[in-house]
Every structure is written in structure tokens, then in C-alpha cells.
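All protein chains but one are shown in place.
Labels run A, B, C, D and E following the written order; every chain starts at residue 1.
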Amino acid sequence: MEQFEPKLVAFVCNWCTYAGADLTGTSRIKYATNVRIIRFPCTGRIDFMLISKAFANGADGVIVSGCHPNDCHYTSGNFHARRRWMSFNAMLTFMGIDPERIIFSWVSAAEGAKWADIVNQSVEKIRKIGPFTEYQKLVQSGIEEENFNG
Amino acid sequence: MTPETKIIDRVALDKLYESLKAAGNKMFAPVFRNEQTDFEYNPSAAEISYSHIQTTQSVKNTVFPKIENLFRFESGQKSVELVQIDFTKVPRVIVWNAHPCDAAAFSALDAVFNWDYVDEIYNARREKLVVIGMSCIKADENCFCTSVDLGPGSVKGSDILLTPLANGKFIAEILTDLGKSIADENASLFTASNGENKEEVLAKVEKHFSHEKVTENLKDGFENPFWHEFSLRCIGCGACAYVCPICTCFDIQDESKAGNGRRLRCWDSCGFGMFTLHTSGHNPREVQSQRWRQRLMHKFSYQPDRNEFIGCVGCGRCSRACPVDMNILEQLVELEKIEVAAK
Amino acid sequence: MKLGIYPGCSLTGSARDYNESVFAIAEACDIQLEQVPDWNCCGATAAHNMNKELSLALPARILAQAEKVGMTDIVIPCAACYSRLMVTQHELNNDPVLKNRVSEIIEMDFKGTTAILNVVQMIDKYVTPVLKDKIVKNFSHKVACYYGCLMVRPYKVLQYDQHEDPQGMDNVIRLLGGTAIDWGYKVECCGAGLTMSKTEIVGMLSGKIVKDATRRGAQAIIVACPMCHSNLDMRRPAINEYTKEKMDIPVLYITDAIGMALGIDEKKLGLQRHFVPVKMAEYIPPVPEPKKPKAKEPINNL
Amino acid sequence: MSSASNHEIHVDNSLSGLILKHTEVPVQKCYQCGKCSAGCPVVNEMDYPPSLLLRMLQTGTPEMEEKVLRSYSIWLCLSCEQCISRCPMEIDIPKMMDYLRQVSYKKKMVNPKAKDIVRFHKAFLDSIKNTGRLYEIGLTLDFKLRSMNLMQDLTTAPSMIAKGKLGLFPEMIKGTKHMAKIFAKTTGLKSEDEK
Amino acid sequence: MSRIGVFVCHCGENISATVDVAKVADDSSRLPGVVHSVDYKYMCSDPGQTLVKEAIKEHNLTGVVVAACSPRMHEPTFRKACATAGLNPYLSEMANVREHCSWVHDKGEQTTQKAFDVVRAMISKVSNNGALEPIKVPVTKRALVVGGGVAGIQAALDIANCGHQVILVERSPSIGGHMAQLSETFPTLDCSQCILTPRMVEVAQHPNITLYTYSEIESVDGFIGNFKVKIRKRARNLDEDLCTGCGLCTTKCPQKKIPSEFEQGLGFRPAIYTPFPQAVPNKPVIDHDNCTYYKSGKCKVCEIVCPTKAIRFEQEDTILDVEIGAIVLATGFDIKRSDFFPEYGKGKYKDVIDGLQFERLASASGPTQGMIRRPSDGQIPKKIVFIACAGSRDPAKGIEYCSKICCMYTAKHAMLYKHKVHDGEAHVFYMDIRAGGKMYEEFVRRAIVEDHVNYTRGRVSTIYELDGKLIVKGADTLLGAQAVEIEADMVVLATAGIANDGSEELAQKMHVSYDEHKFFAEAHPKLKPVETNTGGIFLAGACQTTRDIPDSVSMASGAAVKVAALFSSDLLTREPIVARVNRIPGPSHSTCVGCFMCQPVCPYQAIEREEIKDRAGNVIKSLARINEGLCQGCGTCVALCRSKSIDLLGYTDNQMHSEVLSVLEEAFV
Partner (left out) sequence: MDNLRKKAKELLESKTVDLVIGYENGTNGKARAVFIKDPEKTGKLIYDDRCKQNLAVYLNKHEVKHYGKIAIVAPLMVMRSVLVLVSECQLKPENIVVLGIGEDGSLLDFPSLEVVEKYIAKIPLGNPEPDQVIIDKLNAMSMEQRREFWQNELERCFKCYACRAACPMCYCLRCTVECNQPQWISAPAHPLGNLEWHQLRTMHLTGRCVSCGDCGRACPLNIPIHLLTMQQAEEAFHMFGVRAGTSQKADSALSTYKPDDKENFIL
């Protein structure tokens, strides 16, 4: 059987994790190809709606990563983000959407190896959980046309 | 055709339902679920509710669904291609057990969707629609069909109208050719009528106001302080419009991914603040009182003017659904009494 | 000028003299004092020591009684009562639930809108403006004004005067032509509620006060509280026991001092009821200041 | 930089937790500067100075809490409010003392040296309960009887009467029934007319 | 429709070894909106850049995507290339196919697919990019130092020694600050003035430093590199060029009994005065409130005696307009005075003094020539009580913090006293001793052990006077809170250090943030201790929090380096990545509802309130507005805004949304 290859999107901040991922590259540490990185100025900029959008558009997992607490380039963006993720997580859990598909992490500009680890672990984890079909099913159902076309 | 009257008992009625369903018709019948009664597609005969006074939602979903595709599109590198909907695939839908108010509402919808623009998709659905009505033997304080020229036993809009009798049987009035064809196909299920009188069992619904008077009062009532006074309580949600059998406001949206997608329409409400917002930033109905006025004027003044019917069948759903007790009957009674503002 | 008055229990008994002098100066200044109808005891220290709700209900009933007859301002000569009523009004105004609870206990409406004045505030507001023309004899004595605890504390509630060094009575004395000394026991406690149960402690606390005033050459201690007065005046035996010498400095109410300056008959002021005899009239010019070593002035370095 | 600064003090079932709950006095805030003890007029008579009481409560141990409730200090406190007026942490010690006294009394842990004080308070309250106002001779006699200390004040009373400072008959207010009700509702006892 | 060019770099073999770059370029060329797509060996090389430039012109590109290394590496390179070819540089984006792709994956289809996905996402993003103009700021290479205490002096000298112009503004008539008032300094006990005055003179003589004393900041406009500052130079009533500082006027002035500010009220000065003998500049000022001439129109003795005829009675304040590139705030601190303490006499006892007053008493140049005498009668006190934490760590008095310097100077005071009055008793009431610093703890131990200073742990409740003695009532908490009563001759309060008078007003003028105690706020408590959140304004010394001399001096040098770094180039370019609140036509003006929940989120105080008024001037709406000079572009407010009324240029909702959507398109892995 063909192995399931999950799609992951990574939302990362420019100053820590993006730079950390650059370091992974310069250190030539290999990791899984299943991730696509999107650069944000700060974790504080990451709207929870973007995570929803990623899932609605076919992502099986999302990695969110930024500076360690107290290391934010903008002093407090990651603290605000952390509260947002805590709330978002709580909400998803309550709605029965297992937040394990969202992997949050702090990766500093010096943690190239940690970034590779995070990606590999995340890909493995999502691979184990399987494709996010429930969510994608939602996308297509419910239109009357589907009703009368059977 | 000349209407004829027959009798059908409950067991036969269920059989009729199942056979229509088995024949590939999409059945739309009321079911009690989640503490309320509402129409659903293809429930089993046993699930169908016959004891409710009114369903939460109307039956307009059968011809004017809350979401429907208008067309699909696919884009290549240089151009976009439209894929039209094949209306011939619209299935026959049988509305089962609709109260006379709901049945009557279809004629209002017909008028709206064929007024200045003939709405193909609506008509495609409408042509395939059969209405099996059910007279009301119960009513509540929100019902006012008699005030809008209808009644608990009104036959308007039904192909067959059933009326439950005390003995558990139903009077079946076969009203249209369509109705007759159904009755004929299942003739064995019906028995002859013995002159049972449906008026005896019908619910008593008091006539609360004269809609002609309301319409007349509204003619010069645009600037009436009434609107402000009576709409202060309104919070501007769309509950009334969404449950209304006649409200037809809709929104058109495109949904696409990677250049492919569909154009669809979905319900909207004139009660929403941004419904009439112009790109310029101007909003002709800026405050809720203007929007509430629009709702009542549209139903009781503009539509009588334009389409010669009132946009209301007295089903009372809006009053029941309203979270803040904007009771339409109460307001219509007031509007009948109100002095036309001095010109 | 009409004002409400809540005398409190002691003014009908052990502090009858205070009551007399308050009414005497009010009369002299055309102030009509009208008692809060059917007033009750405020509960004093005992109530809040033993039972919180009671300690609020008793004062609330008094205020409600005043509200009922439309009194907007009431004077409370007793500092202890003043403090209790102020605290009650403050606490209830800040806690609507408690307010409802207390209203229910007293079975009366309680609004909490009464303006409550202590005696010095009353003097400031209504007596001082007319005083100048009425003084017949300067009260040219050197005295120690004693405020005690409850007229100035809790400051957050009372918001009256500078709580560590109040000046209200001192100003009145100066206005009367007298001298108010600066001393160390202005706002120390006299022993108050322990007067009956722990007399020896009261003797010590009051003794310190009396001794300091005497030592600094004051001719009288001026008070505005019946409890302070009874502890400093009546508890002389206990005080003397503590100080090991006989203290004969008289204790006057601030209203006594005003009354004397206005030339009101001493009997009418109730001076004869004080335990330590008041012979202020006999005192002629104050004792000269003890000579201090000549101050060396700081040197200007320019 | 902004951060929410609602540092809440944890309420538990220790005595200090109960104090916080019932009086909103935050015992844990005390950092033992001793300013309350320094200014307390009766500190030398106390078995534990106020700041020490706070420290004992902070420990939260049953032994210390019992010591506090059995202490003489809580009864000796004059409620003169000197401590709170100077406390850097705005800990309302008198309010706390009120509460401790009520607990100590309810749990029958009143320090033997303070029995007089309790008797006086009770006599005082009884006097108000019955007449609405304080009847000083009655109170004095009542208290003397309760404390069995008949000789004390024998010297002052007659001269008070002579000076007109003690009324021989109690003054009754009109609303005595009302007063009884207030007492009944606040103390949970039945008033006379309800019996 | 966008016209986008895609440029895929081989980076030698760095990328092409694992990614099929030709396929990426080819696939990209088929995407909607792409009109040109090539691959090349070294995109960042000159010929590579030329490829980009020529394509822009040839194909009239509206957007450029360079698939190469990390944007953190070469984004500026390609933006610059675009700009030279006439394309707005913010219409170019980089797809990171090296660090994030070729270097971390093995050769294979998936790696190529990933590279393509990333390119496609960037194409999608760039088609939503807007042309942005970088915020370019010319730098005026002149610094303003506000405050002439030791921190201001140090900062001014350091910047001036880097070769830049410095304007030093000091509010009082002389520089020197609090350090000039101190007697000796801990822990070395060396003479404060001896080490400070040479530096003061250096300031006055430095060719790069312009000194304005007796002057204040009137207003500050502009932003980093370009501040426009108005300085109010108060009238000294003196022709400063003519005045030689001979001092004749001050000796002849008939008004002699004015309490001296410098001496903390313990000494006197005339109405025309220099604050202290070593003042810089050594030129007097006339104190209008106390001058006989200004009060009654007569006198003019100073004018008559002045040998150079330098007195100018009619002189008025002048306002100087200066252009400034960077500002160092070194406004220092103040202390609570003894009248702040009701329980300690509220200032009515002359012999209850504060620490600065004691410094003057102990100073050899002070009013008593260094003899410790008590202010009331000049007697030498035999017993002094020092009270530490007077006001500090006292939330009831509104000061929760530890003032940090008092433990040390109290030990110093007690020690100085014991050194001068050998038979005297020194008592210290303290709560904790905080002596963290080189040789500090040793210093305190010396006071206790060698100089027999009596330390009692507890706070003093009250002080009152009796027979010329001060009765100090305290408690010894180490003895179970036993009451302690001391009859002292003098009491010295180590009063809390507080923000300088007027610092709030100054902060508002400067648009720098300040904490609840009005101390100026640093940009980051650990990593940006000398920066403020306002670009181009730096902090030095005790205006940020109370601190001692060595700390103040090091901070000043730090701030000076920040200024010098800023001045090292002529032009300051700021990325136009800033947030913006939307504007819509009509009565709503913006979808912003003015909940201002974004305000606490912004670390830079860049979110302001804008009031929309109707023609009659009535406020009809309050909106959030971003100050683009202050915004640093983190975007936290954008994600928080519920009505989506704020967007971040360069990372707009549209850009990010389309990037997310397109990165997930079709074949993914």
C-alpha cells in the first residue's frame, strides 16, 4: 500500500523560526518534504482564521512556530499569540476537532536541528493520524445541486 | 378540473407516502426532532408529525433552497469556462403535509420569481413540485391566516388537501390534475366520501384585522413615527425572514479554489444592516427602523401594489422565531388602527 | 439654620455636659438642632467586635430614621458614633447586596444620602462664619487639642482633615484667640472601649496623653469626643496611678472653649459637671515659653 | 509592554483564607515591616504584637491558628485604626481583629484574660437590645455583676451621679420592638414578640 | 491581470543538484498571470540580476518572483535590482528553495514539487502585493542630550568624542545634577565633586558640545533622524558673552536669605546667583520671584556693580529651533521630600531630613563645611536615626518598588556620621538590606561591624518632637516585633527615589512611553535597555529607574554608542511594513468600531485615537489610527482586530490568504 503523504503548512515568524529553518538549511540537516513554510513577521500576526483556511483547503496538519517566550523581536507578539492558541485549542477540543493536527512550537534562530525535528515529528504524527478527511468532506457537502444530482 | 372529495385512513395514508417515496419522488415532510418540528427530505412514514401546529421553517426550501448553485466555472491559463446546470435533472419533490398557509405561499413565490425576470431554476423546481396539504385542526395565538384571506382549510396551492377527522380518517380533496393523477395511481387506498364536513373539524382562527385597511394605511405611512416606536426592540437578525414562506431576499457568492468553482445563491435578509449598503458608503436603509419598515411595507404595500397579493400568509412563524417578541400580528393590528400621518 | 443631630447615648448620660455645651453654642449662633426621631444606640465598639451585621444595622436604622423625616445634614458630636455612622454609610453605599440585606433587617428604606458632620465640621461650616462678631472674651489660653482615633480614622472613609496632624480644632482655638500647641499625642488612642473592662490600660494610655500635654505647658486639653473626655477626665485616679503624680489639667470640649469665648454661662455649658475642676477664667496670660538654647543658623556658603 | 496584572490571592480553608473571604483582608500581603506593632498603643500589653499575629496566620498551621484565636491580643485591640492608617500594604488589621474575635467567641476560645472584655461587650449589647439606648447605670451594674468585680469604680459612680452624669432610669426608645427584631435577625435569636 | 516574471536560480549546484530547476521554471510559466519564466546559474550575480532587470522592461512585468535562497539573504539584492529597472521593489518576492528546500531534502520529484509549490505560493502572493514606498529618512547628525547630570555629561562627551555635534540641555542654571550635591560616594568614599567637576569642565570646553543650561525642551516633532526640537532658553538676564563670572553681583545682592535649591534648603543664596561655586557655566541667573527689582521696580545693585555691564533686566526667554537626529534622555530622578510623610511630621520637624539634605550636611563644600549639625539649632546631633525604605516598597504611598540606592547610601551616611562624630550613636531602621554590587555588601558589613552602626529590622511608625528631641517609635521585628523607642537628635529618611518632576510631560512631548511611576520605559527590559519604543530616542541614567553612579555612567555610554551607530550613515531606510487602519467612504469612515482593544496589544504605542468630527466640530466617531513613524510592523493588532479593520502592508490579509490557498493547490507532495 502506498504510504500516506500528509500535507503540512508551517506558519512561522520571520525572526526566530524562519531564521532557524534557514539554519537547518545551512547546516544541511535533512527533513521531510511534506511541509510548506509561510513567512509572517511575527506569530502575533497569525490569524487563527488562516489555520482554518489551511485545513479547509486541504492541509492535513499545520505547524505554528515562533520565538521562545521573552525572545520576541517585537517584545510581546508571541505572548499574545500564545493566548490565542490556548483559546483556539480549547475551542477546537470542545468542538470535537482534535487540535493534535496543529503543532505549536518555539524554535529560535539558533535551533536549526530542532526545526528539522519538529517537521519530522509532525509529519510522522500526521501520517499516523491520517488524512483530514472529515474537514474536507464538509467543504463539498450541503449544496442543493448535489442534492438533485443525487 | 372539478375537485372531488374522497376519504383515506391513516394506514392507507402511510402507504400512499411510502409508495410515492418508492416511486423516486423526493418527499419533504415534517418531523419532530431537536424539540421542534421541521420539514426534512425523505423521512420514513413513521417519523412524520401530524400533531404540530406549525413547523419552524417554511417549505420554500423546496423551490428556493437556502443554497443553490447557479453555474460552475473552470479556468485555464487564459480563459474561464462556464458549466451550466442541467435543470432536467431536477427531481420531483412532493411536499407532504403542508398546512394551507404554506401551500398558499407558493403562488406568492411564483409571482416574485416571474415578475420582472423569469427565474429559470426556480421554475424548473416549481414545475416538479407537488403539494399535499393538510388542513389545520389546531391553531395558536400567532396564527392569523383568516386575516389575510386564507383559512385553516383553504385549498389554495394544494394539489391534494387532506383534512383529519375525529375518527382518525382524512378527507382528501383532489384539487388539481396533478393531484388527481396521484389519487388515480393509488386509487385503491382511497374510499368514497360520505359527505363528511371538514368545516366541523377545522381550527377556529379569529380574524384580527382587515389587511385592506392595513394596506391603505401604509400608502401614506412611510414617515409614520410608528416605525421608530415599534422597531426599537428589533435587534436586526434574519430569523423572521429565514422562516418566512414568502421572503425571497438572496445573496450571490462565488466559491472557488485554484480558479475552479461555482457561483451560488443563498438566503439573505433585508433586515441585515449591510443588505443595502452601497459601495459609496451610502446606505439608504441605515437604521433598523427603516429596515423593519421595509419588511412590513414590502409585504403589505409594495407587493399588493405590484403583484396584487399580500406577501404574508398569516403562518405566524416570524412571531414564533423572533428572539425579542417582535410580534407581527400585534403590529398589524396596530397598523390597522393607526391614523395616517398628516401629509 | 436648622440641622439634625444624633446625640448618641453618652450625651444623654455621662456626657450630658457635652450635650449642654453643643446646644448652648448652637443656640448662640442661631442653629436649631433637631434630634433624629426615636434614635437608638449605634452599637459602638461592642457591636462590631461581636457581630458585623448588627454593627451595620444599628447605625443604618439611625440614618434611615433621619431620612424618613427628610433630614439631609446631621451633626454627630460623639466621635465614636460619627465614625460608626460614616463607616456604615460608606460600606453600604459600596455594597448594594449588603445594603438590601441591612434594609431588610431594619425593615426600612435606607438610601445612604445623609451628609454626616462631626462637631468640628459643624463648627467650621456654621459657627466659624459668625464667630468673629460674637466673641466677647478671647480664649487666650495655651491648650492641647486632642483628636483621638475615630474623628480622623479610618481616613479612607472619613476623608476628614490631615489624619496624622489634624488642624480642625487647632484652627478654632486660634480663631478664639488661643494658642494650640504641637504635641505628640494628638491622634493616639485614649483606651476608648476598654474603659470599663481594662481600666488600668486606659489609665496608662490616657496617662501618657495627659502627661505629654501637661509637660508641654498646656493649660487644658481640648476634645471633641465624650469617650475621650470621660477617659481623660473621669479616669484621673487610674491616670494618676500610672503617672505617679497628680495631674490637674482640665479637659474641655471644643464647644466649651467656644462657649467661654462667647461669654456663655459656665453652668449652661455644663462645666461644673467635669471631674477636674475648670478654672480657666482665673488663668491670666499664658506661661512664657521655656527658653531654648539659641539656635545656630546654618551658614550661607556664598 | 502590557500585561494583565490581576494577581489574585488564593483563598483556601486556612484561617487566613477565611479572613480573606469574609473581610477581604489579605493577610498574605504582610511583609513583616513591623510598622503596625511600632505604632500600636497597647502593643506592650499584648501577648503577640499585631505583625506577629499576621506572621502566625501566614504560616497557616493549626497550632499557630489556635494560638491566634486563643490570644489576648485580639481582644485587647482598641480598633483605634492606627495600624491600618500607616500600613504600607493597607492590610486592615482592625477589620481582621473583628473577625478573629467573632471566630474566637464562637469557637469558645476566648482568652481567660479577656473574659471581662467580652462580658462588657455583651452587657453593652444587652442594654441596647432591651432599651434601644445605652443605660449606663444598668450597664455598669450588669457588667459588675457579670464580672463579679463589684468594688471597681465604686469611687467614680457616686460622683457621677452627683455631677448629673448618670441617669437613674433607663431611657426607652419607642422602637424597642424594632430593636429586638434587629437583634433577632442579626444574631439569629428570636425576638420577644416572636416567642 | 498580473504580469509576473519567475526567475529560478541554480545557485551553482546548491539548488539544481536536488531540484529540477528547469521543470520548476517550465511549470511556473503555465500558471495564470505568469508571462516570463527562466532559470539561471547564479541569479544573484551581475548577469543574473541583469536578466531580471531586462525581463522587467521587456515584458512590462508587474511582479517578480525569484526562487533562490532565503529572503533573509538576498531579498534586498533583488528588490534593488527591481528598483533599478523601474519596478517597485515591494512587487518582488523571494521563494526560498535553497535553505528551505534543496539543502534540506534529497534529490527527487518531491523536492522539485515542493520548490514549485513554494514558487506558486509566492506568485499568488506577489499578485496581491501593492507598490510600497520605503520610508527613507535622512539623518541629521546632531544629538540632543536632555539633562546635565552625570549620565547626560557622559553621553554628551561620548557622542562628541565620536565627532558628532551634541546639544546638551539642562533645566537648572548649572550642569552637575545630583552627583554634584553628594559628599562622598559609596563604596569607595571618594569625593563626588572631585571626580565630577573635571568632566563638567570638559563638557563646557568641548568643541562639539553646545551647552544650554537654564533651558527646557519646549516641543519635539518629527521622528528618528529628523526631530525638530524647540528649546526654551530661559532669560538669565545677563549678557553671557560679557559676563566673566567674577561673582561681584552675587556678593552685593541685598537679597541674601533665599533658601538655596542646591543646598536643599539648608543654606541661603542671593537673588542673583550661581547654584554652587564650581557651577558650569559659572554665570549667574536672576531669580525673578525673589529679586527686589522685579518685585518693586527698584534696586538694580547688580547692574551697578557689574564691571562688564553684563546685566540685562529686559532680557526675555528665547526659543531655539534645532534639528536633531537622535535624542538621549538623561533627566535623572528626584526623591520624595520629608513632607511626604504625615507620620514622620509632614515636614514640620526641621531635624527630620532627607538623604540629599544629609549629603549637603556631610559635604565639605556644604552649608556646615562638612560638620554634621542639625538644621534646627546647629547642634551636633549625638544620636541619629536613619530610616530606610521611607516611601519605597510602600504600596499605600503609591510606591511599590525598591529604590535600589538607599541601602547603600544609608550605610554610607551612618558611616560618615560615625567618622565625623565619634561618640555619636547611629541607628538604622531597615527592612532588608539590598547590597548587590561590587564591594557593596562588604561596605555595609563595615558600617555594622567596624563603625558600630546599630541596625534594627523594622519600620518606624511615627516620630514626634519632645523637648528638642525626636521621639522615634519603631519596632524590632527580630525580637518578635517589640516596640522600640529612641530619643534622637536628628532623623534622616532614606526617601524613595522617584521620577523627576515633569518627566510625564516630557515623555508626552517626546512620545516615549513611561511606566506607572513616570519613569521612562525601555524598549525591551533585557535586550533593549537603552532604547525606547520610539525610534531615535534613547535613555541614560536614573530617568529609567533609580540607579547609582556606575550604572548611570555605563548606561550613558551605551546610549552614546546607539547614537553613534545611527549617525554612521547619512540615510536611514525603513521598510514600509506598517499596519494601517482601513478607510471607507461615507458615514462609517472605517470599519473600525473603536473598541481600542488593539491599543494594549501594541508594544510601540503606535495606535492612536483619531476623532472624526462633523462640520460643526462634534465628534461623531473615534477610530484607531496607526502612527507609521512608531509602528514596527509586527501585525499583532491585525490578527486581533475582530472587524478586520487593520491590515499590515507587505503582509496583508489578502496576501497571506492567497499564499495559504495556493500553497495547498492541487498536487502537493
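The criterion applied here is as follows: contacts are C-beta pairs under 8 Å (C-beta built on N, C-alpha and C of every residue); 3 or more make two chains touch, one makes a residue touch a chain.
Being a predicted model, the structure only gives us computed values, none of them experimental.
Participant: Write down which of B:Val59, B:Val205 or B:Ala239 is the residue touching the left-out chain.
Facilitator: Result: among the candidates, B:Ala239 touches the missing chain.
Participant: Residue-wise, where is subunit B in contact with the chain that is not depicted?
Facilitator: 34-36, 38, 56-57, 66-67, 141-142, 228, 231-233, 235-239, 241-243, 251, 253, 255, 264, 266-267, 269, 272-274, 286-289, 319-321, 323-325, 327, 329-330
Participant: Which subunit A residues touch the hidden chain?
Facilitator: Residues 48-49, 52-53, 56, 69-70, 76, 79-80, 82-91, 93-99, 103-106, 118, 134, 138-139, 141-143 of subunit A touch the chain absent from view.
Participant: Considering the whole complex, not just the chains shown, which residues of subunit E touch the missing one?
Facilitator: Contacting residues on subunit E, toward the hidden partner: 588, 591, 593-598, 600-601, 622, 640, 642-645, 653-654, 657-658.
Assume only the chains that are shown with their structure count from here on.
Participant: Among the other chains, which touch subunit C and subunit D together?
Facilitator: The common neighbours are E.
Participant: Name the chain with the Cα centroid closest to the overall protein Cα centroid.
Facilitator: E
Participant: Sort the chain pairs by how many C-beta pairs are in contact and tell me the top one.
Facilitator: C-D
Participant: What chain lies farthest away from subunit A once each centre is taken as the mean of the Cα atoms?
Facilitator: C
Participant: Distance between subunit A and subunit E based on Cα centroids, please, to the nearest Å.
Facilitator: Computed from C-alpha means, the inter-chain centre distance equals 38 Å.
Participant: I'd like the Å distance between the centres of subunit C and subunit E, where a centre is the mean of that chain's Cα atoms.
Facilitator: A distance of 53 Å separates the two centres.
Participant: Determine the centre-to-centre distance between subunit B and subunit D, using the mean Cα coordinates as centres, and give it in whole Å.
Facilitator: Whole-Å distance between the two chain centres: 74.
Participant: Listing for subunit B: what residues touch at least two other chains?
Facilitator: Answer for subunit B, listing residues that touch two or more other chains: 257.
Participant: Give me the residues of subunit C that touch two or more other chains.
Facilitator: In subunit C, residues 163-164 touch at least two other chains, as defined above.
Participant: What does subunit C use to touch subunit E in their complex?
Facilitator: It is residues 162-165, 182-185, 212, 215-216, 292-302 of subunit C that touch subunit E.
Participant: Write out the stretch or stretches of subunit E touching subunit D in their complex.
Facilitator: It comes out as residues 343, 389, 393-397, 431, 457-462, 473-477, 480-484, 521, 525, 600-601, 603.
Participant: Flag every residue of subunit E that touches subunit B in the complex, lowest number first.
Facilitator: Answer in residue numbers: 30-32, 584-588, 661-662, 665-666.
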